[in-house]
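I have a structure here, written as structure tokens, and I will follow up with some questions on it.
The complex appears here without one of its protein chains, the remainder shown in place.
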Amino acid sequence: MSANPPFEEESTVNKPPSFSGIRTFMGLDHRRQFEDADYAVIGIPFDTASTFRVGARFAPAAIREMSQLLRPYHPEHQVHVITALSGMDYGDIPVNPGNIEKTMASVEAVIRNAARAQVVPICLGGDHSVSLPVLRGLASVYGPMGLIHFDAHTDTWSSSWGEPYTHATPFRRAVEEGLIATDHAIQIGLRGPVSNPEDRQIPKTLGFTTLSTQEVLARSLDDTIAQIQAVVGSHPFYISLDIDVLDPAFAPGTGTPEAGGLSTAQLLQILRHCSVDALKGMDLVEVLPAYDLSQITAVAACHLLYEMIAQLAVAHGQ
Amino acid sequence: MSANPPFEEESTVNKPPSFSGIRTFMGLDHRRQFEDADYAVIGIPFDTASTFRVGARFAPAAIREMSQLLRPYHPEHQVHVITALSGMDYGDIPVNPGNIEKTMASVEAVIRNAARAQVVPICLGGDHSVSLPVLRGLASVYGPMGLIHFDAHTDTWSSSWGEPYTHATPFRRAVEEGLIATDHAIQIGLRGPVSNPEDRQIPKTLGFTTLSTQEVLARSLDDTIAQIQAVVGSHPFYISLDIDVLDPAFAPGTGTPEAGGLSTAQLLQILRHCSVDALKGMDLVEVLPAYDLSQITAVAACHLLYEMIAQLAVAHGQ
Amino acid sequence: MSANPPFEEESTVNKPPSFSGIRTFMGLDHRRQFEDADYAVIGIPFDTASTFRVGARFAPAAIREMSQLLRPYHPEHQVHVITALSGMDYGDIPVNPGNIEKTMASVEAVIRNAARAQVVPICLGGDHSVSLPVLRGLASVYGPMGLIHFDAHTDTWSSSWGEPYTHATPFRRAVEEGLIATDHAIQIGLRGPVSNPEDRQIPKTLGFTTLSTQEVLARSLDDTIAQIQAVVGSHPFYISLDIDVLDPAFAPGTGTPEAGGLSTAQLLQILRHCSVDALKGMDLVEVLPAYDLSQITAVAACHLLYEMIAQLAVAHGQ
Amino acid sequence: MSANPPFEEESTVNKPPSFSGIRTFMGLDHRRQFEDADYAVIGIPFDTASTFRVGARFAPAAIREMSQLLRPYHPEHQVHVITALSGMDYGDIPVNPGNIEKTMASVEAVIRNAARAQVVPICLGGDHSVSLPVLRGLASVYGPMGLIHFDAHTDTWSSSWGEPYTHATPFRRAVEEGLIATDHAIQIGLRGPVSNPEDRQIPKTLGFTTLSTQEVLARSLDDTIAQIQAVVGSHPFYISLDIDVLDPAFAPGTGTPEAGGLSTAQLLQILRHCSVDALKGMDLVEVLPAYDLSQITAVAACHLLYEMIAQLAVAHGQ
Amino acid sequence: MSANPPFEEESTVNKPPSFSGIRTFMGLDHRRQFEDADYAVIGIPFDTASTFRVGARFAPAAIREMSQLLRPYHPEHQVHVITALSGMDYGDIPVNPGNIEKTMASVEAVIRNAARAQVVPICLGGDHSVSLPVLRGLASVYGPMGLIHFDAHTDTWSSSWGEPYTHATPFRRAVEEGLIATDHAIQIGLRGPVSNPEDRQIPKTLGFTTLSTQEVLARSLDDTIAQIQAVVGSHPFYISLDIDVLDPAFAPGTGTPEAGGLSTAQLLQILRHCSVDALKGMDLVEVLPAYDLSQITAVAACHLLYEMIAQLAVAHGQ
Partner (left out) sequence: MSANPPFEEESTVNKPPSFSGIRTFMGLDHRRQFEDADYAVIGIPFDTASTFRVGARFAPAAIREMSQLLRPYHPEHQVHVITALSGMDYGDIPVNPGNIEKTMASVEAVIRNAARAQVVPICLGGDHSVSLPVLRGLASVYGPMGLIHFDAHTDTWSSSWGEPYTHATPFRRAVEEGLIATDHAIQIGLRGPVSNPEDRQIPKTLGFTTLSTQEVLARSLDDTIAQIQAVVGSHPFYISLDIDVLDPAFAPGTGTPEAGGLSTAQLLQILRHCSVDALKGMDLVEVLPAYDLSQITAVAACHLLYEMIAQLAVAHGQ
């Protein structure tokens, strides 16, 4: 029995408690200039494009609030996330509620600036429509992107109620605009009822690989990880993470919940083993705080984001 | 990269959003006559027979509300649920709160009419006491029924506080009344503390096969599916699904929650592989909306019901 | 088909419903003297030592409230928990909110009395700081204790904001005070970001065996159970169960939630196969009722506690 | 400026915090014998007779839980409630969920015993049906009772769905059974839509005085108080307080909410000036904890009950 | 004491409970044709135009759900609301989430049809932007409308983020389009911080009379009622009722809450004394169910709507 261990951990005496202070993501500096940052957390509080429950406009604030729980060292990756990389919290991109075109222009401009500065944008939606302008901004710098897309839904509809830009269409538009390297695109977690037989065929016709939740659960997670790696390869890529890929028990605060999804532990394990060497940006979308009593969803979102940032630190950190 | 896929999905331009309109289950027509229907969703808002938390009387409304999320095509079964079968929403059977005998008479009469019209009743409880009059109505047409009963509890008590008809006794009464073909009856998901040593023995003595949650989790889901099929065989059968077979994380809105249950994904997988060729009716009971903040339970209930309807569409649809 | 089973279960006619009556744990007698009891449920409503969300002071009441759901017979262990052992509900130990030293003195004294009377204390926290005085009380009678510690966090910090006694430090203090037989101590379920590289090393340096959630999920539960048994052996031991070892979906009402944890079913299975022959006491801590809407967490806590009491009944009951 | 006031308040050093301990109402002793008590708090967790939302079975526990907030001295009445009178918490009367006749028999018997012992029963419903057996018990000792009935509804229907005993009929039955001295009976707070023109006429025909919420709000509270006193006079009387007399903002946790009710401050002021010299019993009914998020309703219930007990202390205390 | 009153109220034995059945407003028939109706409840589940919290798209369903509580006879007005007038529930007008112009066209067309059929539309928003197309439809039949507008906000901005059609601009647009008889227009309940000095001046410049909450509370409600009558006179008029005119305690489920508002009792009293002889239509807007835990807001909304329908029955009923 060792009563006096020979080491001394970092003192926390003079640090204010994690529950205090102005809420930036994980306490990162809030600034608007991208220079010298490795990654930037960027809020996009836009939810006009939702087709069922709505309210993702409050997600960036709710995720920042809960991110106070995150601590700086990732023990599985053995990396000190805060010191290994330079991160910043950009705050939110100005959006125009009710006007998706103006909003998309604002988003694209900010993301392009981030990409030009070689900053990896970590975007907090908002509904899933925000992925399109983010991809526009990134592709304008990096060319067509590989894609790892976690979602219960394909989000490749042609339109919703005649509108071309909604949270059900971003990846259709993105392919049409040449933003996606479809050979390097994979969707994981599709499940639940759809509108018509074409729904699940569309991504395949677009050139995507797809893995339904049923397919993921019927095999080992290692197989899923291997397939993701095989598709994406070393192509510059983007991760789009719709929180509804999780079962509603793990993510009750979302807009179009589908029962029977992955657990957070399963998703974290998949993410933990995806190589991020070529990751150029990501988003986490469709968190709805008004439905997130006890913040179950915000906690999951924070840990999923943290996992990716930690891997960036492993891949690119000092 | 294919920017212009050669197909065009069904237009949704002129359809009202799923969140609008009078709430029938999945938007089915509301009518009281059973002719020409293949299945009928029928609410039974009765909860007088509950022994702990109470409030399932609001479950039919809550499930109809959330069912707006359901879309018509099931991609795993590759069936268009709405067009393949003719469904209807009967509305609710008149119940007498506080008087279970009168209520049971009403329920039995409606279900018998449905069965005579060869309509499969999909019943929304209500507490579990409603299964008894539903079985009476079905057995009066089809004879003793096979049974797939998902539940944390056996619901085969002799009485509760001296009362013969409660949500803890329906299957005991059903056997006593000769409504169950006990050789073709199986209970899945039993778990949690019980009142006495006989509790878990009763169903076996009645002739049921039982699979506790512990037993289900100790084997593959395929084994469970196989055993269900082996017991039920091709006998006309009934499915009774108490939502508390799920873990409280997946079904917080229920009356007698027991920790350590199945996940919705596991239950969906089991249901997805049960043959419904001989299914004559089903119920989903014990959803309590007042405890279902964020509607986690209602979402699960809708997808479980949808799964069964989709299989009916495969089995019987055009 | 057997309509008239040849047995008759215990009558429940004259028992009041489980939802009635003064709330003691599981309806046990409330008394302050330990003689003649095998185990005593003891509340410790202290939460001054929390570092993030707070409010575990209401946990003993919330757990007692939900414990009305528990029934007396455990079907897997085939034991009548109430009659096999003599249990009591001590009520709560007087605590001094805001003054941890005075509180610890109160707790230690009560637990020592319990231990001297050969009573197994089942302690309801409170935050995790309460484990230290409980261990002081037990070790004063039994000597250094083996330890099975379920938690997302190591709780072996040297201090928090300069304070030596918080919910992040109890097991560090316990080792320093010689209360733990570190060769027989194991931590299960560690996960999530930590403050520095030492965090996860500290328990190992202290002599503990550790199993992170990632390690548990990467192997069979049987392997985890075997390793726990191998470490603890037949040494007198203590179980400390921080409810945050569960995923936030299964335990939303807790103070420092970490996504990606165990399910309640997994934890129950582990507990069910841990030998309790040498168990001298246990605690279940960090339940926060204000965040436990629909009581998902309280239900899980009750079943976890019940599992342990049932095993005590098997090990020591008549 | 006086820095050292010449008095010293009662030390609270050694008292456990109010949030600790087994929950009896206000910490009163729990016992089943009425001798030597001045008043007894008695739970009646019965809610089978509800016609809309349901769940008052958990009200006695929820009110006891929140009653920990109550402190012993009433400054407006200048009375030490705990020491001036001898109070006890009887616990709950055994009820038969689903069987109102058996339940009424149990309730009547307990209340008769209390009345014979000259104990004032303070009853915690349960739904409003419980008032009938309480009145039966009291009237068997005291003869027909005066009545101050606070409620949004008259509760004098002849039946509900053909059932004679529901939460909408107790005072009709009570008059029919000769339990009410109708000349000394007054209903206060009636409001909201009713079923038919007779609804509001029935109490008048029965001989009751009525004051609708509209009438109360159109005059001074002093006028209302005066009228109540004029009707009740010095006749032995009963107070029945349905929490839905309050506006849903002040009592969201109730079964048949009607907007536009009194505020808690208004009701407290009325109660504070009602003479209780001849009060022989009271109830507070229709609190539904499942709808009482943040416990707004339970807090109001506790203060309303406390107000009445304090006045008993003034009237009868030493 | 009269034990056997000489009358017999309407039997309710055979009516199903109010909590059962497909949810139309107050159980009214659901149909799409306006002929033969006196009034029609019409849902407009549109919320794209919200500037803060969002989610009024679910308000029509939530209000219909809670309207089951309403009973047919209004005792203060002594009118049987159901039999005196012919009412219907139109269901919801198809809306285009994200496209306000298309939505407004749909709404205007339906309302014009209602007005041509001399049906009074009772509109359930949706956000406050829906008032504009409703007024367009009515004014196309009746000419410029008088207006009683209850609201914390003037909703007469020129634009929001450059958008002309939002929930902050409907009455500005309405005046510009000549839909309002501004001499007969009054706003009641204005309060809270505004964007600039012009905000509160704009309605006055437009010709409206305004009464802030501060002004209403500083005088008797009778004075407010008199002023409303004086302004509106006998001109055909419209009532627009933004639920945020109530204090957040009485209407927590709304999008832009302002503390310090009216109570429901005060608003009901004002409404109860407004003559509706010339009422041509009304709306109740800005109920957000996701923020309406325990349905406090939905209950208030139902009673406010019922009050107006009851007065229509008095004014126009048989």
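For reference, chains read A, B, C, D and E in written order, and residue numbers begin at 1 within each chain.
Simple rule for what comes next: a residue touches a chain if its C-beta (ideal position, glycine included) is under 8 Å from a C-beta of that chain, and two chains touch if they have at least 3 such contacts.
Every value quoted in this text rests on a predicted model; they were computed, and no experiment measured them.
By the touch rule given at the top, the unshown chain touches A, C, D, E in the complete complex.
When the full complex is taken into account, the listed residue touching the unshown chain is E:D247, out of E:D38, E:D127, E:D247 or E:E307. Here one chain is not drawn; of C:R53, C:R112, C:R191 or C:K280, the residue touching it is C:R53.
For the options E:D151, E:E258 or E:E286, the residue in contact with the chain missing from this view is E:E258. Residues of chain A in contact with the chain left out of this view: 14-17, 19-24, 30, 43, 45, 57-58, 60-61, 64-65, 89, 91-95, 97, 293.
Along chain E, the points of touch with the absent chain fall at residues 51-53, 144, 157-162, 175-178, 180-183, 190, 192-202, 205-207, 212-214, 217, 247-249, 252-253, 256-263, 291-293. As for the chain not pictured, it touches chain D at residues 1-15, 17-19, 68-76, 78, 80-81, 247, 249-250, 263-265, 268-269, 272, 293-296, 299-300, 302-304, 306, 310.
The rule is short, and it goes like this: only the chains that are shown with their structure count from here on.
Between the contact lists of chain A and chain B, the overlap consists of C, E. Distance between chain centres (mean CA atoms), chain D to chain E: 36 Å.
Inter-chain spacing, taken between the CA centroids of chain B and chain D, is 41 Å.
For chain B, the set of residues that touch two or more other chains comprises 14-15, 17, 19, 51, 53, 57-58, 97, 160-162, 247, 249, 263, 291, 293. Taken chain by chain, the contacts fit none of the simple shapes, being neither an open path, a ring, a star, nor a full set of pairwise contacts.
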